[in-house]
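Of the protein chains in this complex, one is absent; all others appear in place.
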Amino acid sequence: MANTLRVGMIGYRFMGKAHSNAWRQAPHFFPLKANVELHTICGRDAANVEAARKQFGWQNASTDWRAVVNSPDIDIIDINTPNDSHAEIAIAAAKAGKHILCEKPLALNVKQCDEMVAAVKKAKVVNMVCHNYRRIPAIAQAKKMIEEGTLGEIYHYHARYAQDWIVNPDFPLVWRLQKGVSGSGTHGDINAHIIDLGRYLVGEFKEVCGLMHTFIKERPLMDAGGKGQGLAANSGKKMGKVTVDDTALFIGRFKNGAVANLEATRFALGRKNHIEIEINGSKGSLHFDFEDMNRLKFFDNTNPADRMGFRDILVTQGGGVHPYVGQWWPPGHIIGYEHTFVHTIADFINACVEGKSVQPTFEDGLKNERVLEAVEESAKKRQWVKV
Amino acid sequence: MANTLRVGMIGYRFMGKAHSNAWRQAPHFFPLKANVELHTICGRDAANVEAARKQFGWQNASTDWRAVVNSPDIDIIDINTPNDSHAEIAIAAAKAGKHILCEKPLALNVKQCDEMVAAVKKAKVVNMVCHNYRRIPAIAQAKKMIEEGTLGEIYHYHARYAQDWIVNPDFPLVWRLQKGVSGSGTHGDINAHIIDLGRYLVGEFKEVCGLMHTFIKERPLMDAGGKGQGLAANSGKKMGKVTVDDTALFIGRFKNGAVANLEATRFALGRKNHIEIEINGSKGSLHFDFEDMNRLKFFDNTNPADRMGFRDILVTQGGGVHPYVGQWWPPGHIIGYEHTFVHTIADFINACVEGKSVQPTFEDGLKNERVLEAVEESAKKRQWVKV
Amino acid sequence: MANTLRVGMIGYRFMGKAHSNAWRQAPHFFPLKANVELHTICGRDAANVEAARKQFGWQNASTDWRAVVNSPDIDIIDINTPNDSHAEIAIAAAKAGKHILCEKPLALNVKQCDEMVAAVKKAKVVNMVCHNYRRIPAIAQAKKMIEEGTLGEIYHYHARYAQDWIVNPDFPLVWRLQKGVSGSGTHGDINAHIIDLGRYLVGEFKEVCGLMHTFIKERPLMDAGGKGQGLAANSGKKMGKVTVDDTALFIGRFKNGAVANLEATRFALGRKNHIEIEINGSKGSLHFDFEDMNRLKFFDNTNPADRMGFRDILVTQGGGVHPYVGQWWPPGHIIGYEHTFVHTIADFINACVEGKSVQPTFEDGLKNERVLEAVEESAKKRQWVKV
Partner (left out) sequence: MANTLRVGMIGYRFMGKAHSNAWRQAPHFFPLKANVELHTICGRDAANVEAARKQFGWQNASTDWRAVVNSPDIDIIDINTPNDSHAEIAIAAAKAGKHILCEKPLALNVKQCDEMVAAVKKAKVVNMVCHNYRRIPAIAQAKKMIEEGTLGEIYHYHARYAQDWIVNPDFPLVWRLQKGVSGSGTHGDINAHIIDLGRYLVGEFKEVCGLMHTFIKERPLMDAGGKGQGLAANSGKKMGKVTVDDTALFIGRFKNGAVANLEATRFALGRKNHIEIEINGSKGSLHFDFEDMNRLKFFDNTNPADRMGFRDILVTQGGGVHPYVGQWWPPGHIIGYEHTFVHTIADFINACVEGKSVQPTFEDGLKNERVLEAVEESAKKRQWVKV
């Protein structure tokens, strides 16, 4: 292990917390090809970023992302800001020759994504979009099984990402509900995840037809003094217009002939972070639910007729049996949400050492955005759209 | 209990078996306002229908449905034939003044349904389309809760009816796979059920956009000497074209603003008769799975914050607590598929005595067909269609 | 099918209802070697038994069980009375040369059971104790798998039968709570079932050590005019002493070395008729829950290491794949509680024609009682007892 990689992280809220943890934890659990330094954390509010620095374990704090991006002391830029600034930061980082990890969605639209892909290609830097759910052990196991042909030809990809955190009409107009900042609502935030998993597990989308809907059209603006985001936000008294979708769903076809049904919603009471996926093929089926993310259900049509059934695989076996999870604890001792970031960042660190990107790259982020835009277009035109 | 109702049943295969059982069992478990006589069973093949008569407990067998329909000894006609003969038989029965129970889908198309509705209205006979799943105790309980406002405003109706009985490409071209006889594939057969449950539980559909697909386009013709249907059918060597859909899915909107996502498939390995329904409202959610049909899951957003969760209601409480089920066994002693027909026929018998139809009437069958046709049209035109 | 078997049924309450249904239904669903006549139903209260006769579909009603037992018009005696009269009726029936189906527990104690076994052996009549749960398709499937060696050597039998119908202290002192009539509480009523399943699936018990406890020691006597039993009973104002156990649990060893843990309780709120069984062997495990009785969970240790898991077998496949259930409905269309009696009685009818008893015989009822008594003795002596 020759060298040390020094990380500059832009953005310090929810994703910043998750990424910081992953940078800290990866070296303790995974065999890495380099040391890692949590060099600089960066954000707009000096007091907040300093508090985050102490809390999350970074060496330095900064309020000037351009300085961080261009610093000779930094090898990797990790982008966790709201979606509208991804492109600008990433392009600058590429120009500065840094390896880049960028939160999803890659950017606000295909045009931005195209520019980002061009920039990283030109600069030949290692690049990755943080679709962390690909490295849930159960999902990585599903990928392996599908690649081995365990499911045969794929017929159906049925996925639903359901949450309930804005059902209350008094919940305020946070940035995720403002199109200018977030680009879209459920669509870019959570549909993006199940689109990515569809692309990862089944293949490329061919055509789509979607519906986007806003159930609650006005919400209280955030309290002026309020700093909270997400669930902790405080409501003020003035009302503002919700400019993004509360739900986005679409039907579609993959290029390989499989049929797609995807739905994202923030209006499903009782569903907290419910990503339910079912894939049906000619030889078997898989079923996954993120709220039980250590499990993968598998129906094997080659079992004897009297003992077929969905098998409840607890994806916690070590010794190389199940992906990633053997680095943690013995079988049956489950892991959680944050571990998906540790797996992602461990692979990314090694990719930086090797100088060769691993999936999902910015190219994947671009392809994801193309599907997102095709769905939006179909919803507007009320007809099918080719991706 | 003054009188006796004499039943003539046309068709004697799968549905004939289920209906016969219901006619026999209803009087032993439900308080009926009339006696019931299993008077005549009718089908095309004399030997088969006589065997069915003995097996299912009917007094007489006939191969002449017109004679049965017009017999003065018959009060009720129960239609269980393939879909292409529903209209002709029902219209004749209405003309003959018989009360009519007709299997779903009501007919092959809206035109036929319209004529059937006109016929029963003109004849003023009691009429019912056998959407038996409405009388699953858990579904009847769901209906009660929704009507009481327990869920508040409805946002989502997400339903999937998945089976796997034709995944094997050697499975032969039975009548259900021939458009001329069945009208459609999964669409009329099983999508019809979840469309009906959507109409029952949420409201009328406003517009839809769908996709219909046939994964396996050719199948062996049935063995010439083969009598089997469904899973027991034997394959011959010649191939024939599959003229119906293997899967049909659509997104849509209800008139009350709720968003719909429905999917029917016969290509989901491991799903035998999987009807999964989730309904999300502003105050709570419901979840149902037919393979666990004695259960209803309910999320109540008014519970204390630290003890919210989907409640697994075992819908088996008697004493009037849960619908229908108290007539059977003590709590925790589950009932099965056939009981839904007993409940349906018990209510139908009483409706005949009262001279007043109960839901779902032929009118419901017609409305169901309108949705089915709108989806088919949208799939052809590749755009949204108003119902 | 040469002959007709004429049944006389003694007792007409809960079990009478379930058995009547089974006698009626068996001929419609199973290939029987004889016709069956529901000849006479018998009970102590003339008005009640006449009402039951009409409701349950019997030809004749009687209040004189001795007359029924000795009638030349009767071939089979089916005993559904409270436990204290089983022995007397069964012995008389054996003497009269009738085949006998007797509800469990076979009798109040080992002495009575011994006499009953002796009587049926001497009379050479077909005899069966109605442990209907043996013929739940999932249990019959489990038996088949264990006999084939699928589980290897058995290490653990862990079973719990939990109900909650008497948690309310105002629930009255019905006959099941009076030792003189019932013999015991949970022990003979429901522990008897899981002891029987242990004997059926694992083997004979060698030694046991148990605990029996009564949580609520006094209850209101039943309303004088009240006819209700079970859940429908009405409470009066006077109090009486509960003389049976509210819970009975024991640890033990089977002769083949397996370890046993059984628990029966009527004090587990939320558990309606929860029979949870887990069997662990050297090659695999099985898990069953009666409230989902159409399912059997199976862990197969010979699966590839990365795809092991409890398989959720929906035991509804026809065509001879799963036991019994193919006579009913297509895969995924579940059956319920009452079907276990139909299966039992179908096998019993054929056994009567063959003149050869099938399991579980009175001998099984006797062995079951020996285990029950050993547990009671161990609970009194506070030490282990050999069976």
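In order of appearance the chains are A, B and C, and numbering begins at 1 in each one.
Note that in this section a contact is a pair of C-beta atoms (placed from the backbone, for glycine too) under 8 Å apart; a residue touches a chain by one contact, two chains touch by 3 or more.
Every value quoted in this text rests on a predicted model; they were computed, and no experiment measured them.
Engineer: Taking the full complex into account, find the residue in B:Q141, B:S184 or B:T265 that is in contact with the omitted chain.
Structural biologist: B:Q141
Engineer: Which residue among A:T243, A:N273 or A:Q383 touches the omitted chain?
Structural biologist: Of the candidates A:T243, A:N273 or A:Q383, A:N273 is in touch with the missing chain.
Engineer: Would you indicate which residue among C:Q141, C:N280 or C:N368 is in contact with the undisplayed chain?
Structural biologist: Of the candidates C:Q141, C:N280 or C:N368, C:N280 is in touch with the missing chain.
Engineer: At which residues does subunit A meet the chain that is not included here?
Structural biologist: Residues 14, 18, 20-21, 24-25, 28, 55-57, 163, 165, 230-232, 271-274, 290-294, 314, 316, 318-319, 328-339 of subunit A touch the chain absent from view.
Engineer: In the full complex, which bits of subunit B touch the chain not displayed? Write them out.
Structural biologist: Within subunit B, the residues touching the omitted chain are 141, 144-145, 295, 297-298, 300, 303, 305-314, 317, 321-322.
Engineer: In terms of residues, what is the contact footprint of the unshown chain on subunit C?
Structural biologist: Contacting residues on subunit C, toward the hidden partner: 155-156, 158, 160, 162, 164, 167, 209-211, 213, 215, 247, 249-253, 257, 259, 261, 263, 265, 267-271, 278, 280-285, 299, 301, 308-310, 382-384.
By definition in this document, only the chains that are shown with their structure count from here on.
Engineer: From the C-alpha centres, identify the chain that is farthest from subunit B.
Structural biologist: A
Engineer: Measure off the straight-line distance from the CA centroid of subunit A to the CA centroid of subunit C, and report it in whole Å.
Structural biologist: Each chain reduced to its C-alpha mean, subunit A and subunit C end up 54 Å apart.
Engineer: Where the centres are mean C-alpha positions, what is the separation of subunit B from subunit C, in Å?
Structural biologist: That pair's centroid distance is 35 Å.
Engineer: Find every residue in subunit A that makes contact with two or more other chains and list them.
Structural biologist: 308-310
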